[in-house]
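Removed from the display is one protein chain of the complex; every other protein chain stays in position.
Up next, chain A:
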Amino acid sequence: MASSSAMVDPKIFEQLQTKIDEDAEVRDQIKAIIQTLERQSRNAQSILSRAHSIPAANLQPVLEAAEAAIKDEVESITKLATTTTGSPYYKYNGIWTRDVQNVISTILLCGWLGGISSQGTPDAGRLLTIEEIGQVLNGKLPPQSAMLLLMFPVPVNLKDQDAFHITIEEYLLSLINLIDELARLAINSVTLGDYQRPLQISQFVKDLHAGFQILNLKNDVLRRRSDSIKYSVKKVEDIVYDLSLRNLVPRPAATTT
């Protein structure tokens, strides 16, 4: 068999094995970070969940706690970005995309409730844009390590740059999470005696729904998940209907169409 070594250059399989092992190592590193991130997201979500049982006026402590939890999340995201600097973004992004969506969802919800306001004036009902999400994720970084690049909507110079970023799919999926959460909040606001917030939520959710409707979705995860929006819209509309039927709507002018 000595002669048969001519068929396969032994280096071929050595190199393959090296490559496989290197990939596995990167994946292990990512998974370790994800594990921490998962716990941090759950923490942030549970803090934000308190908003369902606290009147809007007394939310400040919850928002502050949520912001602190988000800070932890951002730290993990930063780690993730640094760890994967050398690897193609889309090679591994399947591992973390769900967790990144959860992080974005917490930031979106916190922002909607009035948190994360760099301008100082906390106003509820705000939608953080994908760029603002990027800034939140970026803000805690030293300026030179602008690792968390946003691919959109500054595409020209970034589409060719292979770096960690938030994809629009991730942002859109997180918006759907936000909508689900707001539908629940609408119900619980009524329980808390807040009849104004359901109207605000109704308008917000409808605006987002209108946005989703202009997207040409293929039969992918985004399509399937976005199907749930209409149920959320209906849920909130039913609440508004119940309120207006009983003349509980604070300002008649703000009723829905």
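Worth a mention:
One rule holds for everything that comes next: a residue touches a chain if its C-beta (ideal position, glycine included) is under 8 Å from a C-beta of that chain, and two chains touch if they have at least 3 such contacts; residues count from 1.
Here is the rule we go by: contacts and distances are computed from a predicted model.
Look at the chain that isn't drawn here: its UniProt entry, checked against "Trafficking protein particle complex subunit", "Related to translin-associated protein X", "Elongator complex protein 4" or "SURP motif domain-containing protein", names it "Related to translin-associated protein X". In the complete complex, the hidden chain is touched by one of A:Trp96, A:Tyr195 or A:Phe212, namely A:Phe212.
Considering A:Leu172, A:Ala186, A:Ile201 or A:Val240, the position touching the chain not shown turns out to be A:Leu172 (whole complex). Chain A residues in contact with the hidden partner, per the touch definition given at the top, are 1, 3-9, 11-13, 15-17, 19-21, 23-24, 27, 88-91, 94, 127, 129-130, 152-153, 155, 159-163, 168-169, 172, 206-208, 210-218, 222, 257.
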